[in-house]
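What follows is a single structure, and I will ask about it in a moment.
Removed from the display is one protein chain of the complex; every other protein chain stays in position.
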Amino acid sequence: MPAYATNMRLKFPILALTLEIITIILFSVFVVYDDGEKHDGHGDHGNSNSSVIPFPDVFQDVHVMIFIGFGFLMTFLKRYGFSSVGLNLLLAAFALQWGLLMQGLWHLDADGKIRVDVFKMINADFSTATVLISFGAVLGKTSPVQLLIMTILEITIFGINEHLVANVLGANDVGASMIIHAFGAYFGLAVARVLYRPALRDHENNGSVYHSDLFAMIGTVFLWMFWPSFNSAIANPGADQLMAVTNTYFSLAACVLSAYAISSLVEHKGKLDMVHIQNATLAGGVAVGTCADMNIGPFGAMLIGFVAGIISTLGFKFLSPILASHLGIQDTCGVHNLHGMPGILGGIAGIVAVAMGKKNGSAAMQACALASSLGFALVGGAITGLIMKLPFWGQPPDQNCFDDSIYWEVPEEEEAEESLAHGEHSTNKAEA
Amino acid sequence: MPAYATNMRLKFPILALTLEIITIILFSVFVVYDDGEKHDGHGDHGNSNSSVIPFPDVFQDVHVMIFIGFGFLMTFLKRYGFSSVGLNLLLAAFALQWGLLMQGLWHLDADGKIRVDVFKMINADFSTATVLISFGAVLGKTSPVQLLIMTILEITIFGINEHLVANVLGANDVGASMIIHAFGAYFGLAVARVLYRPALRDHENNGSVYHSDLFAMIGTVFLWMFWPSFNSAIANPGADQLMAVTNTYFSLAACVLSAYAISSLVEHKGKLDMVHIQNATLAGGVAVGTCADMNIGPFGAMLIGFVAGIISTLGFKFLSPILASHLGIQDTCGVHNLHGMPGILGGIAGIVAVAMGKKNGSAAMQACALASSLGFALVGGAITGLIMKLPFWGQPPDQNCFDDSIYWEVPEEEEAEESLAHGEHSTNKAEA
Partner (left out) sequence: MPAYATNMRLKFPILALTLEIITIILFSVFVVYDDGEKHDGHGDHGNSNSSVIPFPDVFQDVHVMIFIGFGFLMTFLKRYGFSSVGLNLLLAAFALQWGLLMQGLWHLDADGKIRVDVFKMINADFSTATVLISFGAVLGKTSPVQLLIMTILEITIFGINEHLVANVLGANDVGASMIIHAFGAYFGLAVARVLYRPALRDHENNGSVYHSDLFAMIGTVFLWMFWPSFNSAIANPGADQLMAVTNTYFSLAACVLSAYAISSLVEHKGKLDMVHIQNATLAGGVAVGTCADMNIGPFGAMLIGFVAGIISTLGFKFLSPILASHLGIQDTCGVHNLHGMPGILGGIAGIVAVAMGKKNGSAAMQACALASSLGFALVGGAITGLIMKLPFWGQPPDQNCFDDSIYWEVPEEEEAEESLAHGEHSTNKAEA
């Protein structure tokens, strides 16, 4: 691929401006303020009454998870921090607008309008999360244009699956183990499979430095702290919501202990590995998602988290290398271990819990919801990957993967110190 | 200017301790707890009932913007991070005390007291924001003593203008595009003009390194996420407040897309520039401020944000160099592009929106409010700059600008590695 193909000067601005203008036009047609009154046809998935969700509490927590949590979690790469937090902001800012439209179109009011309330804003952030999870699988290997295309398609497909799971199947998934985490992970893995590039194996830039690992911990800790809000955001207010908070809180706490223990057990000389700590400590939040508002008991939640921490750490250590070397699935952030397997675990736990009567519902419908989420993810991801693979979206050449300097102005000092060998010359930032 | 003049050993402690003692005495005379009862004469600008603002929700969000947002946004300079986040904390801690007094004195209760409630604490944080915006214009070129002097004067002048705009003119400015953003920016630019130093042009320390740009993104993202709280903090509770949240949220989202697009369009080979991403993505929050609680429609808010992102990015690229080279205005953080022009845009949008009946009010009064804010800022900033220019406040010599080591103990390693050439020898931190 010739180097000039990565010049974004026209492609990216045209795409970004066009998308935003289309979005503004669609908003002018469909979106109005919520006036607090009831309109026929108004009905979101979930059963929350938006008027009782306090602003900005839970919404702000979810917002912090999306922008700080996901954004900084991905800054662990030594030379890809600008892209991680910067493209995270770009994709999320577009995704929340697009998500509001794609979810809202399934729930138009009688007058054909989408009324924006805090509940819809939370759901838009939720749809955004799927894109950011998939972003983790392809991190470092895709151009901003490719990622915007993925955002459009993934959000659209998410909206269909979410409508099917919540409104048609009537399945429980309050913390979205299935419709966000498993969906986002397998969508991203399918894209990554299609975009497989053998030359990226053992890429010199695909690793961390000391301070990049600390930046990533900012993301980890904010995700960890606010996950109870994520899992309870659309629960029934009151006892159900507190139950979702409690279950998530204890699942995460138990998950930390098992993730640390297994990391030490499997690593050289019993040392802890930052990759595990940054990611597997969060698997408890993913895995308890579907069951979060079910009466599984605090110790039930802890068991789920405990198992999730083990599975996730083992996945990073043993499964990811196999996926990369044998199946051609290069999963930069290990989303399979943080969102994929724990998401399936969460879905299965939900099936069992519903079968045990911990929540009203049908175990069969829960199973259908899990299958639907996986199916839409894999098929949708594969198609999206094929579209992203078209040769004119500015995908970075192999040697420039995991490297900010191909799409960003990078300060000169770093260039001089670290990347003379990259054949990439970047001008210094011109400031007045 | 001889080097010893920058020794802060007596000047700074005496000033800081004296200011704090005076403040404590003034508090002992004027400030009492809010007892929740109504006292004659009690009347804040804005129309909010403090008892319905939940603590700590909106207040804490604004607080995070002041201390993390502004503090880390300014850490982008390679050798000025201690000063950015550290002096931000110092100035803000003093400013919020002084701001409570300077705003409260215009609204004394019948018994001559200022009753502290959450609403007054939010307003004190607001007044603090003006100082931090101005700080951005003079960042790296001023001593802590100079900055404390600026804080006293700017807050006092802000209090007068804010009283005039809100209580005398009765203008709308819920998100404070005019009275905080435009005021703070042009005040700081006037100070910067008076303190102009030709030798600072192309200063070697006036730039970023890779990790300093990532620290700055912490500030950017927290400002971006919590801006809806800033713009809605003093809105009427209920529908107006939700409208302010919604408008700000979508304005910011649209602004991100246009800022990224224009950054790529104007930069070398279509690359993104961190300066634009760190700053111009926030212009939508500034520009929608005055209109935030007006019925402009979500798409109206998006249009404002979209235009603000374009103007702000173009300002960084083309206008700031001209201001520096032709007008002698060295604007370290580019506050003119983030707060100045978007603040004026917000003021103008407010005039138009009121003229179109989107909110009760007078377009003429809106225009007077904008003119008043700009006038007080420019005249007040110029006078303040002249006082700050007096030769005994410890202003750093040209070669030590944008360098922490003149006012801070800096760890030895960095000294050895990066700044042997600076002729500045710093002792290592002595820890037990």
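We just call them A and B in the order they show up, numbering each chain from 1.
We take it that a residue touches a chain if its C-beta (ideal position, glycine included) is under 8 Å from a C-beta of that chain, and two chains touch if they have at least 3 such contacts.
This one's a predicted model, so the numbers in the text were calculated from it and none came from an experiment.
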Handout entry: Residue among B:Gly81, B:Gly159, B:Gly184 or B:Gly346 that touches the chain left out of view
Key = B:Gly81
Practice task
Would you mind spotting which of A:Ile21, A:Ile160 or A:Met225 touches the chain that isn't drawn?
Solution key: A:Met225
Practice task
Based on the whole complex, identify which of A:Asp34, A:Asp61 or A:Asp403 touches the chain you can't see.
Solution key: A:Asp61
Problem - Touching the absent chain when the full complex is considered, from A:Gly297, A:Gly375 or A:Pro397 - result: A:Gly297
Exercise for the section: Among A:Leu10, A:Ile25, A:Ala199 or A:Ala239, choose the residue that contacts the chain missing from this document, as touch is defined above. Expected result: A:Ala239
Exercise for the section: Against the chain that's been left off, what residues of chain A make contact? List them. Expected result: 54, 57-58, 61, 78, 206-211, 213-214, 217-218, 220-222, 224-226, 228-229, 238-239, 241-243, 245-246, 249-250, 252-254, 256-258, 260-262, 264-265, 267-275, 277, 281, 295, 297-299, 302-303, 306, 320-321, 323-324, 330-331, 334
Handout entry: Those residues of chain B which, in the complete complex, touch the missing chain
Key = 7-14, 16-17, 19-21, 23-25, 27-28, 31-36, 54-57, 60, 63-64, 67-68, 71-72, 75, 79, 81-82, 85-86, 89-90, 93-94, 96-97, 116-118, 121, 144, 211, 215, 218, 407-414, 426-432
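One rule holds in what follows: only the chains that are shown with their structure count from here on.
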Problem - Centroid distance [mean C-alpha coordinates] between chain B and chain A, Å - result: 33
